[in-house]
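Omission of a single protein chain aside, the complex is shown with its protein chains in their original locations.
Take a look at subunit A:
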């Protein structure tokens, strides 16, 4: 998804943005003057390093020029510092392989090392949410934040908090269970749609194609979590002037102002984990706004991520596990 022209992102021109960065940047000469080592060598290496980055200079010739000088200038600090840009067995070896092993850094040319760095792709991510029920205070701010973010019409509420009270006074307990769309691994809604208008994306989010949905509502019948809604065409226009003019970029598509008879009216709708926000590196609105920090969001495929560690904990549970839908929303008891 392109961020350019995406709704909600300020449309600044590039030159102006570069200027702002330049103004914030520290002066390299001043900085290097404060340290004990050669300012001249530092500046020269920095300039040539930029050329290596841009591809106008090979990393081999960079090290041919600077390896000896750097060794002389920095001594042991240089030879024992992890440096991925070393030529294995070449003349410019700055650390040996046992040292590299010990420091667990790669020993290869800069290009090769760069290639090994994995950039996460859409398909590798499985977005998930973990909601800590001990932290949820039932303030409903997630419900409000969601409405404001997604501009849902009356009767369409992607995110509700189910409140349960148990026991009799004075021995009462209260459970608040926020319920977004579960973004199931095996979504019943996808299974039953007669026109494949709803489908699971590679990142685990269940999407609805408003241009294909025929409004048969079978998905709403089949969802065990009641997480799908029909857009009955209502609007807040009576209460707020111009309410229909504000757009919400669902599933990354900006549909413009709400217009009579146009999709998504009469289509099924549901929470998208704020897909449009994820595309610009933000968390879903409900996660960001949660006052008790009860909501956690991240990549369940990444074993080191906080959400996947939480989802694996013994406190973690899913709603209605018996249906086999395997939600990507977990709850901590």
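Here, a residue touches a chain if its C-beta (ideal position, glycine included) is under 8 Å from a C-beta of that chain, and two chains touch if they have at least 3 such contacts; residues count from 1.
One rule holds in what follows: contacts and distances are computed from a predicted model.
A.B. asks: Out of "succinate dehydrogenase", "Thiolase domain-containing protein", "2-oxoacid:ferredoxin oxidoreductase, beta subunit" or "Polysulfide reductase NrfD", flag the one the UniProt entry gives for the chain missing from this complex.
C.D. replies: Result for the unshown chain: "Polysulfide reductase NrfD".
A.B. asks: Which of A:213, A:271 or A:285 sits in contact with the chain that's absent?
C.D. replies: A:213
A.B. asks: So one chain is hidden, and I want to know which residue out of A:126, A:228 or A:277 touches that hidden chain in the complete assembly.
C.D. replies: Here the residue in touch with the unshown chain is A:228.
A.B. asks: Can you tell me which of A:148, A:162 or A:257 touches the chain that was removed from the display?
C.D. replies: Considering the complete complex, A:162 is the one touching the chain left out.
A.B. asks: For the chain left off this view, which of A:50, A:280 or A:320 is in contact with it?
C.D. replies: Checking the options A:50, A:280 or A:320, the one contacting the hidden chain is A:320.
A.B. asks: Using the document's contact rule, name the residues of subunit A that touch the chain not shown here.
C.D. replies: Looking at subunit A, the ones touching the missing chain are residues 155-156, 160, 162-164, 177, 179, 188, 190-197, 212-218, 220-226, 228-230, 232-234, 261, 263, 265-267, 319-320, 323-324.
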